[in-house]
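One protein chain omitted, others in place.
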Amino acid sequence: MSEEYKVKVEHLTKYFGDLHVLDDVSFNIKKGEFLCVVGPTGCGKTTFLNLLTRIYMPTKGELYIDGERADPKKHNLSVVFQEPSAMPWLTVEKNLRFGMEIKKLAKDEIDRRVLNMIKLLGLEQFRDRYPHQLSMSTAQRIIIGRAFAMQPDLLLMDEPYGQMDIKLRFYLEDEVIRLWKEMGTTVVFITHNIEEAVYLAERVLILTNKPAKIREEVNVDIPRPRKVSDPEFVKIRNHVTEQIRWW
Amino acid sequence: MSKKHGLNLSKAEIMEHRLEILYRILPLISVLLLVGLWMIASRDFNADVGSGFPTPAAVWDRTVRLFTRPVKKMNLIMHALVSLRRIGLALAFDWTFGIIFGIIIGWFPKPRAFFTPMFDAFRAVPPLAWIPLITLWFGIGEFPKILIVIFGSLASIVVNVKAGLSAVDKMYLNVGTVFNATPMQTLIKIAIPSSLDAIFAGVRTSTSAAWMVVLAAEMLGADSGVGFLISRGMDSIDMPLVLTGMIAIGIVGAILAILTQFVERLICPWTRKSK
Amino acid sequence: MPMDKKKQVILSLRNISQSFVVKNEVKPAVEDVSLDVYDNEFLVVLGPGHCGKTVLMNVIAGIETPVEGKKYLKGEEIQGNDRRIGMVFQSLNLMPWRTVLGNVEFGLELAGVGKKERRAISQKYIDLVRLTGFEHAYPHELSGGMKQRVGIARAYTNNPEILIMDEPFGALDAQTRYAMEEEVLRIWKEEKRTVVFVTNNIEEAVFLADRIILLSNCPAKVKQVYDLSPLGRPRNLMDSDFLRLRTEISDNTDLAL
Partner (left out) sequence: MSESPNVMTNEERVAYVQSKRKQTQLRDTMLALIGVMFFFLVWEAVVLTGLVDSKKLCSVLEVFKLFIVKFSDPNPDGALLLVNVWSSLLIALSGFGLAIVIGVPLGWLMGWYKGFDAFMRPIFEIIRPIPPVSWIPLSIVWMGIGLKAKSFIVFFAAFVPCLINSYTGIRQTKEVLKNVGITFGASNFTVFWKVGIPSSLTMAFAGIKVAIGNAWATLVAAEMLAASSGLGYMILMGRSYGRVDLVILGIVVIGLLGVVISALISKCEDFFMGWKRL
């Protein structure tokens, strides 16, 4: 087993009763890599995510982190869900602490990380607010902060910017890139926005329709910051679009 | 597609499957346990003296005897029907007057301001507390009993209807504005239908409230109805009769709840949300 | 604003301001907005965040009365709501207690149109939005995209000259959203109306509009007007002109975190 891979996914397969959702998906992720996953609507991206987060157990295959079977209790998995997932009864600061308190980190370590995250995201003024007092995008940034603050072995993001406008989206995408570089986290980012995938990823994984398999892996070797109208960018974006439309 | 269960499930999935089966068996176990407990509790039951907790068999015998030798010339079903008639008449009044009154104080601000304190005061009094006053006023005939039930169940429907109409979602009203709805149209075509859910919640709670009140009223002074059966059983230390009464009450109450739910689905098909 | 012969002004707003009193303060939502809407054009009102746009549309539709300013429909001043202005709402304001048909004919019913006639009109628009066969379904049985189609059909039945669409696709997922954007253009081509379409999504705006009016963040002011007729139709999301214009507008938009 080569040590340079942080995460190894081997032969992941899932049936719900007779419904075959995921078919023999294998891939590896290097430590500190930013991987995007795209696919057509209803291709089982959610199932895929739920298998990686261990909310569902696979019918066949396994997920290994550092060569061990992944276990949320042992490993450090963080997920940014699509829906708002800040605890409405906790303040911004307490939301940021939530995951680390579950992991029972030392108090001063939590304090340090929370402080750092608040500074990184520029959330000082919101510390004692509750999520419902914030805008959608700020609430989502807190969730992303909560996930990065965990310094996870693997960070999964499920279309965190689903319905936001492009301006906001670019801003938040740049913020994620910044956090990712700062923290050196391994990220799997699921989206159906191909532009977003190409903008963010070092590697794009294209899934097929149900039962989902890996159709192709596309390496994106464009220096950052990337420009969406750059011909190289448009070429890759077109290619990925073709691969999905092909069905 | 693959054949059924031809796949090799992973260990975790097999565990899940086993748990599912366990969840299906557990209810049976608990019901059996309940029956077992009853048996143990009624070990020292003595039918002649009436001491101790009656056995299931004794309760069954008493129920049968209620049909062969009716109390006050009425068998169990007739007693239940008498109670039902009382709540039926009371609810008929509740649902007409209560809904109209609820709509008025929910929708129009001035009547709301005028009636709210009076209504809140009326509502604050527990339904059964009216019984002495009403019997003082009207004696112990059939009418005061129905009146007691009305007093006890009117508040719950008015409260629900009022809540529904005073909180009509603004977005529905906006549709009316864009289509030039008249105030009357807004009330009848938008406000009332949009609060049908709340109105039905009121129908449900008023039904169960009425059922509770009628029992209490019958226990306090009546010579018919299921509540009377219980108090009769208590007075004559006839515990099996008490239990027969309670079981009958439970069954009728459950039927009433199911019935209102069924009617609601019939009238409001859109609430039948697909899961 | 110069007026050439093809572009007849149908609706114009002059110095519209709207604000709300919250506790002891006046919170401005719309500030001094003046704009013209041309006959049969597809106008997109683009603005960031959640401020001002809906208020402005409510003012046009007559749901709210502005604190200041006037609106003119075909040159004459109007106040309050007007039956020549129809609206597709942001939050799918379908009445859950009515079927698709019941929802679509709601406006006609309020206007007192006879049953037969309103059935016929409703059916026509149900067919137009391609919901034939779902007439007796309840809203909760429909998907998000289908619900929006009902909303569009309902707005069409009263035969409005101006159709306001207030962020109709905000709640849809991206794929359905693309499909619905194309649907809206198809319906608009088949039944030409003046459309005022509100969105916070720049890509959607550039894809749909003849003209874009860009609003600023709170309070909403007109920031810039873009004419998109050089872009032609149908548009390609990856076309370089498209991307260039999108970037240009994006750079000019306020960031609303």
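By written order: A, B and C. Residues from 1 in each chain.
Keep this in mind: contacts are C-beta pairs under 8 Å (C-beta built on N, C-alpha and C of every residue); 3 or more make two chains touch, one makes a residue touch a chain.
These figures come from a predicted structure and were not determined experimentally.
Q: Which of the chains on display does the removed chain touch in the whole complex?
A: So, taking every chain into account, the missing one touches A, B, C.
Q: Touch as defined at the start, partner being the missing chain; which of B:Pro132, B:Pro183 or B:Pro269 qualifies?
A: Answering carefully, the residue with contact to the hidden chain is B:Pro132.
Q: Among A:His11, A:Lys103, A:Lys119 or A:Arg178, choose the residue that contacts the chain missing from this document, as touch is defined above.
A: A:Lys103
Q: So that we can see where the missing chain sits, which residues of subunit C does it touch?
A: Residues touching the hidden chain, for subunit C, are 15, 17, 19, 21, 24-26, 31-32, 67-68.
Q: In the full complex, which bits of subunit B touch the chain not displayed? Write them out.
A: 19, 22-24, 26-27, 29-31, 34, 109-110, 113-118, 120-121, 124-133, 135-137, 208, 211-212, 215-216, 219-220, 227, 230-231, 233-234, 239, 242-243, 245-246, 249-251, 253-254, 257
Q: Take the complete complex as the reference. Which residues in subunit A touch the chain that isn't displayed?
A: 53-55, 71-79, 81, 83-85, 87-91, 98-99, 102-103, 130, 133, 150, 156
The rule is simple: only the chains that are shown with their structure count from here on.
Q: Under the stated contact criterion, what part of subunit B meets subunit C in this complex?
A: 171-172, 174-182, 185, 189-190, 193-194, 196, 268-270, 273-274
Q: So in the complex, which bits of subunit A are touching subunit C?
A: 40-41, 135, 137-138, 141, 162-163, 165-168, 170-171, 192-193, 228-229, 234, 237-238, 241
Q: Which bits of subunit B are touching subunit A when the two form their complex?
A: 1-2, 4, 7-10, 12-13, 16
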